[in-house]
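Left out: one protein chain. Kept in place: all the others.
Note that the chains are named A, B and C in the order they appear, and that numbering of residues resets to 1 at the start of each chain.
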Amino acid sequence: MVKFKVRVEVWLKDELVDAEGKTVEEALKDLGYDVSGVRVGKVYIFNVESESSSDVERVVVDICERLLANPVKDKYFVSVLGHEV
Amino acid sequence: MVKFKVRVEVWLKDELVDAEGKTVEEALKDLGYDVSGVRVGKVYIFNVESESSSDVERVVVDICERLLANPVKDKYFVSVLGHEV
Amino acid sequence: MKPKILIIRVAGTNCDSETARALEEAGASVQIVHTKRLIDRLLDLSSFHGLVIPGGFSYGDYVRAGAIWASKLYSKLMDEIVSFADSGKPILGICNGFQVLVEIGLLPGLGEFGLRSISLAPNDSGKFECRWVYLKPNGSNRVFMKYYTPDRIIRMPVAHSEGKFIASNYILKVFEERKLILLRYVMPNGSPAGGVYPFNPNGSYMDIAGICNVDGNVMGLMPHPERATYLWQYPDFTSKIYGELEYAYGDGYWIFKSMCDYIIEEII
Partner (left out) sequence: EFSDEELIDLSRSLRLNLNLVELRSIREYFRTKLNRGIFDLELHSFSQLWSEHCRHKVFRGLIVDENGEPIIDDMLKNYIAKATEKCNKPWIVSFLKDNAGIIEFDDTYSIAVKVETHNHPSAIDPFGGAATGVGGVIRDILGVWASPIACIDVLCFGPLDYPMDAIPRGFKHPKYLFRGVVKGIGFYGNNMGIPTVAGAICFDEGYVGNVVVYAGCIGILPTSSYKFSSKPGDKLILMGNSTGRDGIHGASFASSDLKEDSERISRSAVQIPDPVEEEKLRRAIIRIRDEGLASGITDLGGGGLAVAVVEMADRIGGGARVFLDEVHLRESMLPWEIWISESQERMLLMVPSENVDRVLEIAEEEDLKTSVIGELTENPFIDVYYHGTLLCHIETSFLLRPPKARYVAKWYAPKLHEPFFDEPMDYGDLLCKLLSSPNICSREEVIRTYDHEVQGNTVIKPLHGDYGGPSDAVVLKPVSNSWRGVVISVGVKPWYSRIDPYWMAASSIEEALRNNVCVGGRRIAILDNFTWGNPEKPDRLGSLVRAVKACYDFAVGFDVPFISGKDSLYNESPLGPVLETLLITAVGILPDIRRAVTLDFKYAGNPIYLIGLTLPELGGSQYYRLMGYIGSSVPKVDVKSSKRIMELIIEAMDRGYIKACHDISDGGLGVAISEMAISSNFGAEIYLDRV
């Protein structure tokens, strides 16, 4: 088994309203910044034990489908940063 | 003025216990995954109007210092993804 | 003349009415006002004797608890607030209010410590904590703690998800020396909680639950005194004999009473 370092980003789907993004945008405008289109997402970094890099990708996607994201309203990005040698 | 697309990541400082990360780690182990070192961060994507790319970097750092991050407990990363042509 | 105390609120603030009730019980005349009216100069902050920033989820606690409300105050009202504090008038921040005072640097104090030297991080349990806790007050502060005798153990409920007090060792040492720590989480028998959950409900360094600024007139605390104003609010009032319930007040009442007395003696 090899220890892989992976990264997952979870975002609300574009067509859904981002209440947090809306509030942060109004706050920044209120502070005088000229900003627009604020979206807020979550990012996870963790290590996963797995046989091969192709296998680790599958495991992380499974992790996202089962816990980190809800396919109905979220989109997510998976990247394998590297593995321990 | 040019519209820049920027990205900010805010993480708890490494020496601080990441309670949310710990909760997620336990949940994943509970589901049978062999994971460790889970850290959770926030990521913001938004557009900023600014004269030049060097200036936009300054504006975004200012935004982080003023609102998005608290230097006592957070570390943050700023990246300018591109600008509208 | 009754102390005139202002409670400010924004979208998401929700402990303002019971806080007003506690202050009125302690003899103050209270006004609850949306921060916008102060920013639009429809109301003059200096016309009040005391300021309270109540608990709640200002702006949904997005980004960080209290961060967005603090950023608005910092950019639109900071001069008025600083001069209000410098004039010695008492400012009390409860739960979300404490987080706001920390974010704008009024705690522990801009002059000496700069904008941000302490912070309230998410609880170690990773969850929202709603429970009653035991606290040891530091009676040396005259503004808020006048009625707490040194050996007294008091009880109040906490209800937050970002209440873990953190600061550098240097800052903690200064707080200890200058007696700026006003409340600490303790065991039921009064011995220090020592970070043990659930007596220390969030993992705060040195079990800190409440602090004040260098001058002692600005206080922030995570527990809710307005939810421990009357004895019928206590979790065990049906099993303990508290004498006639009408007049016996809870531990939280005495912070508001002390604040009002201070205003009458020092401000009016």
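Keep this in mind: a contact is a pair of C-beta atoms (placed from the backbone, for glycine too) under 8 Å apart; a residue touches a chain by one contact, two chains touch by 3 or more.
Just so it is clear, the model here is predicted, and its values are computed rather than measured.
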Full-complex touch with the removed chain, picking from C:3, C:66 or C:157, is C:157
Residue numbers in chain C that touch the chain omitted from display = 11-15, 17-18, 21-22, 34, 36, 55-57, 59-61, 127-131, 157, 159, 188, 224, 226-227, 229, 232-233, 235-239, 245
Across the whole complex, the chain not displayed is touched by chain A residues 15-17, 19, 23, 66-67, 70-73
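Rule of thumb we're sticking to: only the chains that are shown with their structure count from here on.
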Chain contact graph: line, ring, star, complete or other?
-> complete
By CA centroid distance, what chain is farthest from chain C?
-> A
Rounded Å distance between chain B and chain C, as computed from the means of their C-alpha atoms = 30
Where chain A and chain C are represented by their mean Cα positions, the distance between them in whole Å = 36
Distance-wise, how many Å sit between the C-alpha centres of chain A and chain B, to the nearest whole number?
-> 11
On chain A, where are the residues touching two or more other chains?
-> 24, 27, 31, 40
Which chain C residues touch at least two other chains?
-> 63, 68, 71, 75
Within their complex, state which residues of chain A touch chain C.
-> 19-20, 23-24, 27, 30-32, 40
Contact residues on chain B for chain A in the complex?
-> 1, 3, 9, 21, 24-25, 27-28, 31, 33-50, 59, 63, 66-68
How about chain B: which of its residues touch chain C in the complex?
-> 12, 16-17, 19-20, 22-23, 42, 66-68, 70-73
